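Provided herewith is a single structure, encoded as structure tokens, for subsequent inquiry.
Here we show just some of the chains, and they stay where they sit in the whole.
Letters A and B mark the chains in the order given here, with residues in each chain numbered from 1 onward.
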């Protein structure tokens, strides 16, 4: 610990009353070294606080470090009477809440960025019950969008050569398909796999977001071979496809700061340069809310999806002995999923197709689909019985989806999706969707045409 | 060049009209990859523009990417009728000029940060003639204060082991005491010297600011031994003092973003840890405007400094044959500076003391002194005949100053200076200042007491 700071921190410890007075000093202090010592002390205090104290702290930030309403009014009036660019700048300055400057100053302390990101994580956990704290979230989000700007992130390949300190965080933060300890991680970093992460200079040991990729021959439509620890390592010379099978944000406090979109495309470019034989880039994605959507089918799609489900499920009910079709389906799959592959694959695929591609109140129901379509991906394949692990059956009756990324179409797909909601489908799904659409919409086949084209 | 970007850049080149339409697209575009391709294209265009085109570009940014006055009014009215924290946030959002978001998006392109910093450099060069561009400067400065926050800078020691790419920039950017080629630089990085710089992750080969330090036995009060290439390398075991003899900001586009304050103190801490025998930390600083101040003495201090100067210069005039005292002084020093050391040292030191420590219209005249006093430094010594190079004679009759940094006093000195303008002097200067003050202020000796104390 350097001597300037040691001396200053010592004094601060002697005299500091509470975090509130430290924050007041920090915002009014003009000497930068003292600022940093104050920032340091606030960070240390914050880190020792329990959740009640943190809530008090947040409320204090709302009460005391918001912008000065009187100054806003005065400045606005001046601006209004004589609006000039520089009066607009003055207005901007009084409207920016002092919290933002407080946070910028806190950032100068040791572990500042790390603590501010963790602080937003704490905030997000209580936000639904404490809507008055929204303004703090707006401030932190504004700062983080600037600080974690794409221009400040660095893509790095993660492998078995990577520091255990970082690898351990992948194990902790993999939330899509849990990593069961180091041998599992080791398989996911074997020569037929790739893993990439974004890093920020202020958080050198902290992957911000990471993506796991399998190099395969042909489009992988089942999860098990990708996750099986003992699966043989493939020769990458034979691989023609890169399967993105898991993408995870690591820092809760950066929720809503968009990285994933970028990561996928930069990884496509990296892989294309390293392995020119790889011609196809696709995800193998979950449908995390499919089962729930079917259960809530009335909310989801009122009578229409229900009708599809009913048609499909008459047989299920009799076979399983349940009268409710979703429960009947679970019952059958619970007993022995593989027995019903032939009978259920087609109907399930059609149901999923409707679920993934039709909008309810102008919104796609499935957030994963919405993410990939908005990135410019194409719906490549819907795969029943792709994830037979308990969580796979529970979430989506074991179904998974491939979203394909094709360099020459991504931008156009993205623009069409954003502009008109149009979704790109692979050829075979397009035909199937026509059929599904007739069942679904009955009277609106034309809209289907406009919205789904195969390329 | 990755394939996504290649494809996109190719299209952009085909269809782009001008930088204005590209900026419009960039600000309205929601797809991040397209944003980056647009950013890239704008950066490339900007880099090829001449100064007229850049001025047009700046004016376009003022005209088109300022905040929306109508929206401001509406949002303000809503806020005014029902002021809530979240209406304040909404107001903040409409008041932030779209330029800031445009710059943040430009930053995602390759060499984005570098180009934005260079852009502000271009802007500052024309600002005095183009006051309407102040608002762009306010936006860039706001962003840079956030991006180049102390928490994102990394202190690095510079030495002969450092990359030539970086060392070359020291040679280019040393503006206090010019580095005459590589042998000169090599001497300044010898074992009895230290050099430190701040770096930012987005500009890895670019020192932001650097400081040159000589390790000496005793307080160095002359410049020549420090700059002499052939001076023998001292054994650091004997050194008890670190002399900060040059500090340089490297990037014109970061003017006004404060780093130097921090750099000095962090370097004091680094040196203290590496070399515990070093007990004294001091600058050897120029007085760049001293001669000019004496010339402008009426503006500087009306009759008072004039009186001092006149008293001191009666003899000068007769000896040099010039009637104007400042010119007389130049004449004498020009002919043979060393001849007059005995006669001139005392009077020059007293004049400088007045110049450095008295305020005119509540401001110190000397910006270097103001910088160090505001950092908490103490005025340690005033050294006549310390820099006999032509620029030294011209700027300050060869005088230089030591400002001392003492860990246990820095914070207190800083606070006193900020609060009451009080300046800390070393013991022997304090006595000298009493005398000078009597000449200077005549009727206000009490104020002197309050303002100058030796410790």
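Definition applied: contacts are C-beta pairs under 8 Å (C-beta built on N, C-alpha and C of every residue); 3 or more make two chains touch, one makes a residue touch a chain.
What you see is a predicted model; the values in this text were computed from it and never measured.
The copy number for the entire complex in this file, given 2 shown chains of one sequence, is 4.
The rule is simple: only the chains that are shown with their structure count from here on.
The rotation that brings the Cα trace of subunit A onto that of subunit B spans 180°, given to the nearest 5. Each chain gets one centre point, the mean of its Cα atoms, and the points for subunit A and subunit B are 43 Å apart. Interface residues of subunit B, counted against subunit A in their complex, comprise 2-5, 7-8, 11, 30-34, 36, 62, 66-67, 69, 72-73, 76, 79-80, 83, 85-86, 88-89, 91-92, 95-97, 104, 107-109, 112-113, 132, 134-135, 138-139, 143, 145-147, 149-152, 154, 200-202, 258, 261-262, 265-266, 268-270, 272-273, 374-376, 407-408, 410-411, 414-415, 418.
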